[in-house]
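Of the protein chains in this complex, one is absent; all others appear in place.
In order of appearance the chains are A and B, and numbering begins at 1 in each one.
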């Protein structure tokens, strides 16, 4: 089964996300399509990086991930398709694959890129304002129907990558990162991975600081805080990152973290 | 075709609902997945009961319903799978199946339960914060791929049930229930079923009282009220329950009912 996921900033009100399904079925009638998200903040390439990278690799090998967060639509920005490990990606060349490429580097996965310059794999009428429908979905569908990546464009090896969440800074007994994403429960997902604080006395001998609040120790899960109280907790999120949460995972009441806010984990005295 | 539905409180912004699709396709490539809802209010087990029970049984026999409203994730709450009539359910054992079980009791359907204690049917790395992805979706997918319910865990017969919407109170010529759910049009769905007021002189000889407003008689459908006015009407909802609505089904302007508010149907003098 050829699986395709769609990640966009279109919303789901206007049917612009659904028209991608229609275009895909015209080319790849057997495709199985999953709406990964259509609620990326408008033109927020950084947020798209986090959401796609956190979820794409849980799909079966061979899945084709179409990403349309495309402030440069109709300009001379390139359109690219990529193989990253065993997954395929089709997207504007605007840095939206940076997190997946960083993961590939960490994991030692092979990568391959083409500059999508073969109009025979697009819709006949390419508008200037909707390459999602007219170019990215058709290319994803042709991949799903068996056209090889290499046929779809000219090989290239210089996809644009952008700086993402701040590199973690380490000092003696102190590690600093930043908030990446606020989830729908109001929890703050932070740019600190387990390896980066493994030298600290976890779970009880550390303090986590965010937005002026200090949290003593890390806990295992949401249920370790008392429900209905405003207790802040720090724990490992299912995406692998440090998470700061309030009130049994229904946060956002005591502190109001935002992407980019600094977070610090330090050794308790 | 193995049909699977997903009901969660994840929202659809972060991709957490989509990652369940990816995990399911890895295990059951032919599964046909429907997002029943991902907009249950955060951790609202009562609301999940209403939404799942109102819709699940319209799916084909054999459908597997995965429900992840899970405030106790990572604690020692059990995970269970159930057969209720001809449908399967996979969920935390926190009362989220109470309405479906009440329906099974009313209808005389057989039920069967297992305590999900066989990690070979989960993802290899069980996080503490996302059993939807790591446990419930994989178990649902294994059911879809043909693994029998009984292989997935130890039989049990004591699933947790919780009190739901208030039992209807009947006095002479007066029946009292409560608001269960406010729908997207602002209509109030109330805990009164046709049988419970069949002894009253319907449709014209009754008065329905909610939030201080009194509505004389019951009507057949939304179009029986004048559009653009604020007329309140009482009618039978498609879920089987009493519904109180304003302005041709676009309510919420005159009265502001909330779940738990009392509603009374009484004989007119």
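Definition applied: contacts are C-beta pairs under 8 Å (C-beta built on N, C-alpha and C of every residue); 3 or more make two chains touch, one makes a residue touch a chain.
Model, not experiment: these values are computed from the prediction.
Of the options B:63, B:98 or B:191, the residue whose C-beta touches the omitted chain is B:63. If you put the hidden chain back, the residue from A:47, A:134 or A:237 that touches it is A:134.
Touching residues on chain A toward the chain that is not drawn are 10-16, 18-19, 21-23, 25-26, 29-30, 33, 42-43, 71-75, 77, 127-130, 133-134. Where chain B meets the omitted chain, the residues involved are 1, 3, 5, 7, 12, 32, 34-39, 51-52, 54-56, 58-60, 63, 181, 183-185, 220-224, 227, 235-238, 243, 248-250.
As a convention for this text, only the chains that are shown with their structure count from here on.
Averaging C-alpha coordinates per chain places the centre of chain A 31 Å away from that of chain B.
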